[in-house]
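All protein chains but one are shown in place.
Note that the chains take the letters A, B and C in the order they are written out, and that residue 1 is the start of every chain.
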Amino acid sequence: MQQIVQPGMQPVATTFFFYFLSGLILLSGVFVITCKNAVHSALALIFGLLAQAGLYLMLYAPFVAGVQIILYAGGIMVLFLFVIMLVNLERSRRENQFNKQWLVGLLAAVALGALFVAVYAKGKNLFPYRIAQPIETSNTQEIGVMLYGKYMFAFEIASLLLLVAIIGAVVMAKKRI
Amino acid sequence: MGAGQPGDRERPIIMTDRIMVDPKTTDAKTSDAKTADSTRFLSHLELGEPDKTFLDTNELVINMGPQHPATHGVLRVILKLDGEQVLGTECVIGYLHRGVEKIAENRTYTMFNPYVDRMDYVAAVSNGLGYCEAVEKLLNIEAPPRAKYIRVILTELNRLASHQLWLGTHALDIGAMTPLFYTFRDREEILKIFEKYCGARLTTHAFRIGGCQYETYEGFEQDVIKFLDFAPPKIDEYEELLTTNRIWLERTKNVGVISKADAIALGVTGPVLRASGVKWDLRKAQPYAAYSDFDFEIPIGANGDTYDRYTVRMEEMRQSLRIIRQAVGRIPEGPIMAKVPKVMKPPVGEIYHSIEAPKGELGYFIVSDGSTQPYRIRVRPPSFVNLQALDIMVRGALVADVIAVIGTLDIVLGEVDR
Amino acid sequence: MLNYVTSYLSSNTTPGQAGNVLWTLIYILIVFGGVSVSVIAMNWLERKALAHFQIRLGPMRVGPHGLLQPIADAIKLMTKEDIIPAEADKFVFMLAPLIILCASFAVYIVIPFGPTHAITDLNIGILFMLGVSSLSVLGIVMAGWASNSHYPLIGALRSSAQMVSYEVAMGMAVVSAVLMTSLHGLGPYGVGVGTSGTGTLSMIGIVQAQQEQHVWFLFKFFPLGFIACGIFAIAMVAETNRAPFDLPEAESELTAGFHTEYSGLRWSLFMLGEYAAMMAVSSIAVTLWLGGWFRPFPNTLTGQTWDLVFSLFPGLTFLGLAAIAFVGVVRMPKHAYFRAQTIGLVGFGAVLGLIGLLLFVPPVRDRIQDIFWFVAKVAGFMYLYIWYRATFPRYRFDQLMKVGWKVLLPIGIGVLILTAILGVVL
Partner (left out) sequence: MAPIGTLHYLVVAAALFILGVIGVLTRRNVVIILMSIELILNAVNLNLVAFSRLWGLHGQVFAIFVITDAAAEAAVGLGILIAFFRNKETVNVDEVDLLKW
């Protein structure tokens, strides 16, 4: 992305967009874990994912944002919706949505949160209160070079993983193999 | 089947609807473990206990119709699906039941004649022909040769019209919109001839017992000859759109296959039977009207799939044109009406007469008790019998194939329900 | 303030890149308004063209030659009762058409109608486009599920499977086009210099690459670009759920597929979204393979004369349309009943003619040219859509999947690999 540095043409209201998008993400996260209906959860998650793509754009990671939209919102979530529709049970909506260990779960989460707070409070100075300037005009090419250069092996492993996942999913879901 | 079972008269009913009953299903009603209302109609769709294995989907029951754009009227098909695959079907009919056969018992033979037009309303002329010939057989009279020729011409024109309507709707079901309009354009020419001849386009009531009511109008032959020149390029046009179309081939080849043996066992007739490779056409097998005078081929198929039924019907259109061309050149002179008593009182007895309607064997079984009204009339409608084959043809196929097969069976609900 | 307004006009970039909010908003309004108007026009054109394919006249009653029919339809749909089934999931039911609409309109953000006539130019433009257009499947799935009815559900399942499958083949075709941007090979039609450039994902960059290489990607590495474009052209029909891949809304099988339960305004939103998506994917195809906004032969037929000749086309087109309208006026029956229609048609022709004359004015002529050629190319694709619909029967679902996975995808991968090899060799 071309970084425009002319005066008066700064990206508008960065702070506002950050709080708006992160609010959207957290709100959707809350909906995901509280909605009775799985489809509503999935929809909330989709909105969260889209908002997160917005955050990636703000972080000058357009390629990751694009991949996020295509793969997450357009692919994985469609798969989720697909499955929810296949297994949608009227019954499951009337049942208790939370399991018996919800108290333990909450406590664990609070403990985790406390840990995060402690870590961030302690290591606050490690994270500069600024975002680094854009590294280069277009980092999509850079990512491509990295993927096919330095991370070649990891890339191949990932493709192998996907292949295994495809086979596994087919074996699991197909009635007659 | 709820269609027109007459009440308990003294005489036993001789013919019953030949319903193909799956041996498994006959006792399905007694073992009714089914309580849910949705499964009420599915008695014979239960294919035994589904094997509950580790990887098993639950089945989906879907109502196709009676208000569905592709069931050709008010046919209701209950589909039991596994995903998109059809496990079984059950046809629920009777939504268009008007009690035609019962009405016949309260009408004189002449009065009942127009009613038969309303059964297969796209091939009304054939219906009339079958009825008139059956009553003539009962009365032991014969229509004069001129009347027979006029009958052949009109019936074959009607066969063409019926096949054109079939082609249009069948193609529309499979998703090709355009042939519908082409066929309707050309069918219009036939209907114009009908209108000029007898004043009606659809329910023509063209024939009377003993012959024809109307003499041919001035220029009838020219009109027919004009149509004979008009139609063949149009039929080529339909074929051009469909016959070699890849998608059409994929949608119709090996879809809705019915074997020779199955077709015969189910009593299927008409193009559906011929497409399975059985060379059976009543026009040749037991010629009626003047069909023995003409030279024509019986097209047959090899595989009994939807594509074969399509090609058979397309060829039948051409053969019909051939028959008409032979007939129109040599319509004999003479009367068009045999000597028929004013009050028809056929002798006591029963008669079965069948003709080759566009859709198959159209039979009339008439029982006379010697009065002016038939004691009982039973119609053997081709659509009704052919519809039985639906289940065999679509098992294991996909939902889209059900549509294609219903289209290829060429059913008319007016005839199925009567 | 005035400075702010004019600063964009003098800059040589899109308003989004210039960071000019005012002009961005203006462009958004123009593009979205234009798209909505073209959807209405497309509606009328499709009905008329389809009707003439099928030896009928199509709409003839509302306005001369049914010109006002889409407006009448819109009014009818807007005033119609909005039915929400009792068992439906109301929130999702109401949200679904909006999602489809937003997804198909958001694509227009990056479509370059000209070198500066785009709302913005992302450097992941084509990726963004694929992503956003793939979001419309969510709307379909939601609509089908929320209706709480069998046929919509099956339609939704079909369509989600279909769109996800064809996206893969589509992606392969797009990737081969993107690859071509970095390969300055000397194809049979290419006269480009053999410098190795870096590829680009930006829509404007892709079109400019075609200019630099002096070849539409349709003709690059001759059969390869052609095949890739063909794959895209097939996959885009499937993506937009149009005949012969209109299984999700197969009328004869599933009544109306995922929008069976919709009526009135919400249904019209689906239609709006569908047509907007059709035009959007056609625009992608034009951008990737047909040279985007460039007029035919920008490199061979150069010089002032040719520039002038080609710049006359927009005006001539409108004058031609006006002429057609006036022929219609002449052929209109001379009867009192048709008086209002005749006058209407005269007015319509006059407006078209005036627009045509306006387009001959030099400053307008030069600015409008890019947009004109782009729209003309898109219109070609739209005509293909209508043509398909009139000609082809509908695929069955398993055959559809077969075409997507077993035919288009392998060919797409093959084209991609061959493109890469040729790019290295040449």
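Methods note: a residue touches a chain if its C-beta (ideal position, glycine included) is under 8 Å from a C-beta of that chain, and two chains touch if they have at least 3 such contacts.
Every value quoted in this text rests on a predicted model; they were computed, and no experiment measured them.
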Touch residues of chain A, complete complex, unshown partner: 14-15, 18-19, 22, 25-26, 29-30, 32-33, 35, 38, 41-42, 45, 48-49, 52, 55-56, 59-61, 63-64, 67-68, 71-72, 75-76, 79-80, 83-84, 86-87, 89, 92, 95-102, 104-106, 108-109, 112-113, 116, 120, 124, 127-132, 135, 139, 142-143, 146-147, 151, 154, 158, 161-162, 164-166, 168-173
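To be clear about the criterion, only the chains that are shown with their structure count from here on.
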Gap in Å, rounded to a whole number, between the CA centres of chain C and chain A: 31
For chain B paired with chain C, centre-to-centre distance based on mean C-alpha positions, whole Å: 46
Residues of chain B that touch chain C when the two form their complex: 60, 62-63, 68-70, 84, 171-178, 180-182, 185, 241-242, 245, 247-248, 250-251, 398-401, 403
Parts of chain C lying in touch with chain A, wherever the complex brings them together: 17-21, 89, 91-92, 95, 122-124, 127-128, 130-132, 134-135, 137-138, 141-142, 144-145, 153, 156-157, 160-161, 164, 167, 198-199, 201
Touching residues on chain A, where the partner in the complex is chain C: 1-2, 4, 6, 9-12, 37, 39-40, 43, 46, 62-63, 65-67, 69-70, 73-75, 77-79, 81-82, 84-86, 88, 138, 140-141
